[in-house]
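Here we show just some of the chains, and they stay where they sit in the whole.
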Amino acid sequence: MIEFCLVGGGFIGPLHAANIAAHPGARLRWIVDTNLPAAESLAAKYGGRASADLDAALADPDVHAVMICTPPRTHAAIIERAARAGKAVFCEKPIDLDMDRVTACGKVLDATRTPFFVAFNRRFDPSHRALFDAIRAGEIGRTEMVVLSSRDPEISPPDYVAAMPYGIFYDTMIHDFDMVRWLTGDEPVEIVARTACMLDAASNPHRDPDTAMVLLRMAGGALVHVNSSFRAVYGYDQRIEVFGEKGMLISRNRQPTTVERYGADGVRQDPLLYFFIDRYAESYARELAEFIDALSGKRPPPIGFDDGRRALLIAEAAVASAKSGAPVTLRA
Amino acid sequence: MIEFCLVGGGFIGPLHAANIAAHPGARLRWIVDTNLPAAESLAAKYGGRASADLDAALADPDVHAVMICTPPRTHAAIIERAARAGKAVFCEKPIDLDMDRVTACGKVLDATRTPFFVAFNRRFDPSHRALFDAIRAGEIGRTEMVVLSSRDPEISPPDYVAAMPYGIFYDTMIHDFDMVRWLTGDEPVEIVARTACMLDAASNPHRDPDTAMVLLRMAGGALVHVNSSFRAVYGYDQRIEVFGEKGMLISRNRQPTTVERYGADGVRQDPLLYFFIDRYAESYARELAEFIDALSGKRPPPIGFDDGRRALLIAEAAVASAKSGAPVTLRA
């Protein structure tokens, strides 16, 4: 039984708390939030002890793992505290937005030999995973092109946007950058990025980019396109297409029902699943299961610190290219 | 070059005239219609000589084949006249609605050794044909169940309906009865039919059945379902599903475009093709080509008099079952 200290009871915290509670090999031991009522509310529902004091939780020898669900800029510090307390760490992406901070954090993890898992949940989606497996099995031969569409139905609230400029790269496309690395087993050597502000000032008062396209060249020669938007009115649009010498693989979108409605005006199906939590429900449960398996020694952690660092490097390069207009070279 | 006398310039006549004109190995020599202007209009467009006098056309030794596009109740007499004049015959289904009349007609065809083709156009549709080929290739093993949906977007005009009571079996499902025989290579031994009048009195003043379901048992044991309606508001709905020991084959509907429209209310595609002539455009061209090939001695006629007779026998049995309520036995 792996006992967890969950830090951060808002946003994605409740989802992870529910998944820990439902996993037969895991248990919530502490829920820590500086906003104590948030922690208490989760504890009432899923068990565990609510607290505003992270140190107290980290001092508990029965805690095996810390799950970090706090805002991005707090991640690095909590990772380091958990690592120094000898706990395994499951951390929501990104590790940090500043590369120096990330590097420092990595040194602590190395020094403490901390098992670390960065939660790029999409790797655990059954459809995306089927693409990975098919590519590895040689089904499409050499990968030549990858096309990713990664669109949110809505932009985040203004204060969230203000706290993370260029979030379209740092927060959204960072998932796609990880997907590309994972699916191809290769690293990008160059990136060109372009952005636009398409939303009106009411929705996007900070005029942070809400629309973006990226062109990547991989070390092995494959070409990659990613596009994102913060207003896909038809739902959370998540598609991956991998083209190779022997064929093409597509991971398509999901809809709430399989219903088709035939009328004089055509055939209508549901809009796409709207919330990322619905779309990736299975992947959240599976990433937790894999982390627990890794801690139980069943297999190595499937995704680690360097994966988080490299995805961030690509996001940084995307921002640089979008700002300067020039292609940016990456070291493979 | 096969020279045609086309009889009947209305309804399906213009389509066949256009196809003859477009076929490199065929030519329209006569267009006969008791309504001379209809014949003249087609002749002006597609060539050939317009006439109201069928005897004159049949006396022309350069006519190889007669194509019959007149109303159903005139078919048998024209077939016999053409056969006695030594012409090959391409006839729209049905041969006749009265089985005795059909039998008599068959004797004339036999005596005159007339090449005869009954135009069950669906056999020549590429998708339906792919099902036939896959079944023959053993792709699904033994056929166990067949499900056909065969729905028109609108009911025929009242006088057309009045001229052919139970047209839902004699005019519409007769195609499906032929499909079942052709796809399974088997004959039905029993039929149960049920009908309903769902349209209002304005659309269906004669209260002839506009909705029907049929359950057939084949000699080889397979079970078959067919359903029809005269008001599929979303277009001409034509689906065939064949289920077997190793899998299932489906021939789906076709739409005018491949467009998908994603909006907040869902994903919308075109309604189905609305007119049977659009839906089966390819099959009409192909059936003509196969008839011409047969006359040119390239291969035997793919569908003949007995196919027309047997489909009609099943339609007759369907009517009998719908009227009595009892299952009707057919001789295989």
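As written, the chains take the letters A and B, and residue 1 is the first residue of each chain.
Just so it is clear, a contact is a pair of C-beta atoms (placed from the backbone, for glycine too) under 8 Å apart; a residue touches a chain by one contact, two chains touch by 3 or more.
Everything numeric in this text was worked out from a predicted model, so none of it was measured.
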Size of the entire homomeric complex in copies, 2 being in place: 4
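Simple rule for what comes next: only the chains that are shown with their structure count from here on.
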- line: Cα superposition of subunit A onto its copy subunit B, rotation angle rounded to the nearest 5 degrees, comes out at 180
Query: In angstrom, rounded to a whole number, how far apart do the mean CA points of subunit A and subunit B lie?
result: 57
List of subunit B residues in touch with subunit A within their complex: 233-234, 255, 262-272
